[in-house]
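What you see is the complex with one protein chain gone and the rest in place.
Chain naming follows the written order as A and B, and within any one chain the residues start at number 1.
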Amino acid sequence: MELRRRGAIYLYFLQAIPMVMTIDRAHCLYLTRGVCRICEKVCTREAIDFEQTDIEIDLNVGAIIVTVGFDPFDPTSLSEFGYKRLRNVMTALEYERLICATGPTGGQLIRLSDRKPVKKIAFIQCVGSRDVKNNPYCSTVCCMHAAKEALLAREHDPNVQSYVFSMDVRAHGKGFQQYIARGEEEYGIRYVRGRVAKISENLEGNPIIGYEETFGSIVEKMEVDLAVLATSFVPRPDTKDLAAVLGVELDQYGFFKTAHLAPFNSTRKGIFVCGCCREPVDIPESVAQASGAAAKAAEIVTGDQP
Amino acid sequence: MMEEAKIGVFVCRCGTNIGGYLDVPALVNYSKGLPNVVCAQENLYTCSEAGLNEIKEAIIDHQLNRVIVASCTPRTHEPLFRNTCKEAGLNPYLFEFVNIRDQCSWVHMHETEKATEKAKDLIRMGVARAKLLEPQEEIEVDVVPSALVIGGGIAGMTCALSLADRGFEVTLVEREEKLGGMLRKLYKLYSAQTDASQLIEAKIGEIEKHRNIEVLTSATVTEVKGFYGNYDVTIRQERKNVPFRVGVIVVAIGAEEFKPVGMYGYDGIQIVTQLELEEMLKEDRVKAHSIVMIQCVGARDEKRSYCAKVCCTTALNNAMIISERNPKAQIFMLYRDLQTYGTIYEDLYKKAREKGIIFVKYSPQNPPIVDKGMVKVFDEFLGEELRLPYELVVLSTPMVAHPDSGELAKILKVPIDEYGFFLEAHVKLRPLDFATDGVYVCGSAHWPVTVDESIVQGYGAASRASIPMSRRRVVSEPIVSFVDEESCIGCGLCEMICPFKAIQIEETPKGKIAQTIVASCKGCGTCGAACPQKAITMRHFKDEQMLAEIVALMERK
Partner (left out) sequence: MSDQESFEPHILGFLCNWCSYAGADLAGVSRFQYPTNLRVIRVMCSGRVDPALVLDALIWGIDGIVILGCHPGDCHYLTGNYYTERRMRTLQTVLDMIGVKPERLIVDWVSASEGERFANLIGDFTEKIVELGPLTDDLPPEELRTRLLAARDALSQQRMRWLVNREKELLEKGDVFGEQVDEAEFHEVKFEALAREYEKNRILHSISDQVLSVQEIAKTTAIPPREVLKNLIAMEQKGLVTVSRIDGVNPKYRRLGGGESL
C-alpha cells in the first residue's frame, strides 16, 4: 500500500494463508537485472526456485464459485480530496494499516508525514460512492467501518476527536445503531451531515476540510490532523476478463450479475457468485453468502435431485 | 504417576488488542518463572499460521506436554489451538486457554498496570490447572442424516429445499395452516417486481413434490431432547404429538411487523403500516393522491434502538408502485437516514427521486406530527416546517422478533438478544450458527432481512447444517462424568438430579454403583457438585483442577 518500504521478497501480511514469502517480480534484482540470488543462498530450506513459471492447470469441475472480491476505489482522480497530493490524507484502508499492530508504525496513531501524534481526524464518507460521476451505488460498509475506525482512534488515545462527514448514516445490521450511538455518546464521535467540497492543507500539513453543512447550507472549514477517505468498493480490474473467460455477464457497474431471487446464480448455469464481486457487502453477509454458494455448488456436485 | 508437566505459555498480543493495553513482555517474563513452565513467548497473533507453527515447534523442541495460550476467548479459538496441539501429537485436552483479551485487556483499557497484574494471576491460575489436566479420548457419535427446519417462510423453504436436494430428509414445520410466512402478506418484490404469491406458489410446488421433505403445518415444536447429531423432537400438531429424530435443526421462524398502536394516529384505515399498504396494493385499494410515508416509526427510539434494515427499501418500492399506477400521486417520504445500501437499492432511491417522490429529512428531536388531514414536519435541509396535506399516511415500522422466539429459544437452549432475535455464535465469522453444535439460524429470526437476503441465508444455513450430516459422524466433547466405583455407595442422588438420565444406579458384583451413560451425558457437572461421596469426577472440570486455580490465585497473597 506504499505506506512503508519493504524488500523485494516479502510476506503478504502476518496472518496470511499460506504463510510463505513471495518474490516481487517487478522489483527483484535477479528477475529484473539478472543479478543477486542472495535469497536462494541463504534459504536453509532451499525453498527459492527462480525457475518457477506460470503453469496452466486443467480442472474438470461440476460447479464454479466466483469470489474474487473487490478493489478499493482509487480517489486520486477526485482532485478535490487531494489524495496523494496532500500529506495527511489517506484512504480508510491505509488508515486501518496505520493503526494495525503489524502496520508501518507498529500501531501508533501518528502521521506518516511528520510522525506527529494524531489528535483530530476527519472521516470523509462516500468518496466515490453515491456519486453519479463515479460510482452511483452505496458501498454498504463504509458507515460502519468509519465508526469502528473512529472508535479505535479513541482507544489508541483517549484525546483523539473524530468527525465523520456523511450524508446518511447507514447502520442497518445487527447491533449497528447501538454501535453508532455508543460511538457518539461514549467515544465522542461527531457526525457532520454534509458533503465535503474540498480538502486543502496549511503549512503544518494539517488538512483543512471545506464542507457544506446540509442543515442550513453554510460553508464551513475545519482543520484536522488527518483526513481519512472512505473510498467506495469497485470491481477488480480483471473482472471483465474473468467474466469473458467464464462466459457470464456483468451488471451496469461491472460487478458480476446475479439473478433476482436467486442471488447466487450468475448468468450461466453452474457458475455461482458470492461476496463483494457481486455487490458490496459486509463480513457476516459475505460469510453467509459463501455458505450459501457452497450449498448451491453442492446441490450440483453431490445432489440427489428427483 | 503422571509424568512431570512441561508447560509452554504463548501470550498473544492480538495486534494492539492485548499488546496495546497489557504489558505483554512482562507477562512472558512472569510466565517463565512459574512452576513447570519450560518456555514462554509472545506472538503478535498466536492464531496466525506463524503462531500456530511456533506452538507446534515448541511442543517438539521443548517436549511440551501442556500448552497454554493466553489470548482471546476459548469460545472462539479453543478448537483451533486444540487442533494445533493434536497435529503436534499432543492430546488436545492438555491445552489450556487463558482469556486475557475479552475479559481483561478489552475491559480494562485504561488500567494497564492493574490489568497486567490480573493477566498474571489468570496465567498463574491457568498454569496450575494445566498441570492437572488429563488427556481425554474424544467421543464419536453417528449423525442422523435428517434435518428439522422450523418455520416455513422463504428462508425455511429455501433451506429445506436445498437440504432435500442434497439427499437429506427434511421435516419442515410451520405453525400456520399454510407455508409462506411473511411472503403471504407481501405484494411485489423488488427488483424484478415478482409477485410474492408467485414465489410462494413456486416454492410450495417444489416442496410438495419433493420426496425428501415432509411438511407439518399448524404445528409447533414443543420439545427437543438428545444431543448433536441425534435430537429427539416432539411436534404438536392438531392436538397430537409427533415425535421424530433428526441430526440437525434450523431455526427460520422469521419476524413480525411492529404495529404502531397509539402512534401517529394509526388507525389501519387512513393511517396504515407499510405491510397494510401492501395488502391494499394487492387489492388495488389505494386511491389516495397525496400520500405521506413516515420512516422509523417505533424504530431507532428508546424502546427499539435498532434500524430494521428493510423498511426504507420497502417504502421506496411501494412508493414507486403507487406512482407508476397513478402518476398524479404526490408522495412525500419523511426519513431520518435512508438505508438504501448496495447497488440495486441505491438505484431505487435514485429512480424514486427522478419519479418525483419528495424526500424530507426529519430529526428524532422534531418528529412529524400527524394532524387531521395534515402532516407537519420540520425539514432539516430547508430548516423550516412543512405542512403536507394527505389522504393516506403510511407508517414504516420495524420488524420485531417473532413472539415465539423466546419460547423456542428455551426449548432449543440457544440464546436470543434483548429484542428477541436469535443470537448467532459469532457476529462476523459464524452468522448462521449457534454456539450449540447442530443448531443453525437463517432469515429474519436472526435479524430483519429482505427476501433476497433470506434466500441467501436459507442456502447458507442449509450448507452449514449439511456438514455434520455429510460427515455422518461428529465428535462430541468428552467432558462427561466418571464414577469412582470404590467410593460410590450407590445412594442414587446423582440419578435423581441428572436432567438427562445420563447416570444410573446399576447392580454390579460390587453392589449398587452409579454408572455414566456417556452418550447421554452432556457434562454439566450438576451430579459432581452434589455427590455425597465425592465419587463423581467431571472430566476436564475436576474439583482438584478448580481448587488448584483458587490456590494458585491466593497462595502468595
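For this structure, a couple of remarks:
One rule holds for everything that comes next: a residue touches a chain if its C-beta (ideal position, glycine included) is under 8 Å from a C-beta of that chain, and two chains touch if they have at least 3 such contacts.
Since this is a predicted model, take the numbers as computed values, not measurements.
Checked against the full complex, the one of B:V9, B:M125 or B:C488 touching the unshown chain is B:M125. Touch with the chain that is not drawn comes from one residue among B:A435, B:I505 or B:A519, which is B:A435. Only one of the listed residues, B:P135, B:G205, B:P364 or B:P499, touches the absent chain: B:P499.
Seen from chain B, the chain kept out of the figure touches residues 73-75, 99, 101-104, 106-111, 114-115, 117-118, 121-122, 125, 409-410, 413, 415-418, 423, 427, 435-436, 479, 491, 493, 496-497, 499-500, 522-526, 528-534, 538, 541, 543, 546-547, 549-551, 553-555, 557.
Simple rule for what comes next: only the chains that are shown with their structure count from here on.
Averaging Cα coordinates per chain places chain A and chain B 27 Å apart. Contact residues on chain A toward chain B in their complex (touch as defined above): 14-19, 99-102, 107, 130, 136-138, 140, 155-156, 158, 168-178, 181, 193, 214-217, 251, 253, 255, 260-264, 279-281, 283-285, 287-296, 298-299, 302-306. Residue ranges on chain B touching chain A, taken from their complex, read 13-16, 19-20, 44-45, 47-50, 53, 109-110, 162, 165-167, 189, 191-192, 194, 199, 209-212, 300, 305-309, 337-347, 350, 361, 380-381, 383, 417, 421, 427-432, 446-447, 451-453, 455-464, 466, 470.
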